[in-house]
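One protein chain omitted, others in place.
Take a look at chain A:
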Amino acid sequence: MDGGGGRGRELERLRAEREELDARIRLLESEIETGSAAPAGEAGGPAAGVGDGGGGACQACPGLAHADSLPADMIYRYSRHLLLPDFGVEGQRKLSRSSILVVGAGGLGSPVALYLAACGVGILGIVDGDDVELNNLHRQIIHQEAYIGRSKVKSAADTCRAINSSIKVVEHHHTLKPSNALEVVRKYDIVVDATDNLPTRYMISDCCVLLNKPLISGAALGLEGQLTVYHHNGSPCYRCLFPNPPPVAACQRCSDSGVLGVVPGVIGCLQALEAIKVATDIGEPLSGRMLLFDALSARIRIVKIRGSSPVCTICAENSVFTQEDFQKFDYEAFTQSPMSDKSTLSLNLLPESARITCTEYKRLIDKGEPHVLLDVRPAHHFQIVSLSRSLNIPLSVLEEKLPMLETSMKETMDASAASDKQPSLYVVCRRGNDSQSAVQLLREKGFHSAKDIVGGLQSWAQDVDPDFPAY
């Protein structure tokens, strides 16, 4: 049995190698076709594009040194690269022959794609299934207002082509999933993880290990960023570092916690830099090291991390994880979180009798029913926008601030005509989850009339007041 497993592993490795060779052949073929991005096929005709490129041709005919040089338009366009002694013609040539896949055309992917296009990679692939939204534009600088509502990949690819028409930009208009990831990733030499969620990060790492591709991984949230190169020069894969996923409550998202636009910009630029270093084999990539960026204190810390783990279930020598296993692996179940930054979990903590819809609540206001509206969002959310005459007590401090709510209830009761009757208490939050937890707590503490407004302010904007600002 052991021998069979080892042979199976060997077979997969060979298949991966064959895929890689096929990818190179495709690249060379496309260079010969287009002619413009061809580093070697230009002067000597199609024949020069075969074999090991211009280098071989040059050695054969030392008098014709120019056969090895870049075409004139490339020399001018990339002259500042060529002037770098450590990069030079060789670096530019390697770059023009490399193919890099950027997964995610968001805050990280924007600068990555912009720089990789501008610097002249041979083939730039961009994969993303989302459309451009107005609230993306503060950080996703590759997109423009005119593209709102249209595909992010189309938008990003158009911008890249506008910057550099001599490279090949490939559009992958879908979310990367276990069912399609192998097929997409195997066409490229290097992968850049510019995604926004945990299950996708595990999936991309596993895929890169199976296909033996270096992975330039970046992440940003709030005012912090992180960057490293996985599965390259003995560095670990994502699973070596994080064999078990964190609890769901520890997974903050940009759509909940916010992010300063320039922070993913900084990390994305560094990802582009690492991708260029890996593609051209210059310098020391961040393999086995991790860069930690703290924007507020303007501190960058570069730390040494463990090497690839001999007991890693994915990348260890004796791993039994196959491409078939990968395609069947449920990454959302593994991490208990969705493969999207946007999808929201809807809690259902309360009986129907303890809930009220936005439209019902609107009718109660119109009837003038005396009530207290408690908004349990954090204070900085309340400052963005709130319903009129709502009282803000964040859920995290609700228990200790119950006297404040009692006072408000009493004032409302005193002001109303039927002053012997307890006023109603409605609880609202952004999406209708925290409000349910709050109602549970309030009912335990004796506020029996507390009801949750289903779907929160998001539903209010959708169902009652379309002018109410969404965020």
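Keep in mind that, in the parts below, a contact is a pair of C-beta atoms (placed from the backbone, for glycine too) under 8 Å apart; a residue touches a chain by one contact, two chains touch by 3 or more; residues count from 1.
FYI, contacts and distances are computed from a predicted model.
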- [ ] If you had to name the missing chain as UniProt does, which of "Ubiquitin-related modifier 1 homolog", "Protein kinase domain-containing protein", "Histidine-containing phosphotransfer protein 1" or "CDK2-associated and cullin domain-containing protein 1" would it be?
- [x] "Ubiquitin-related modifier 1 homolog"
- [ ] Check the options A:Ala118, A:Leu292 or A:Leu387 and report the residue that touches the missing chain.
- [x] A:Leu292
- [ ] Check each of A:Cys251, A:Leu347 or A:Leu387 against the chain that is not shown and name the one that touches it.
- [x] A:Cys251
Task: From A:Pro71, A:Gly91, A:Gly104 or A:Pro394, residue that would touch the chain that is not displayed - done: A:Gly104
Open item on the list: For chain A, which positions touch the chain that isn't shown here?
Closed with: 104, 106-109, 194-198, 201, 218-222, 224-226, 241-247, 249-254, 257, 259, 264, 267, 290, 292, 294, 297, 301-306, 341
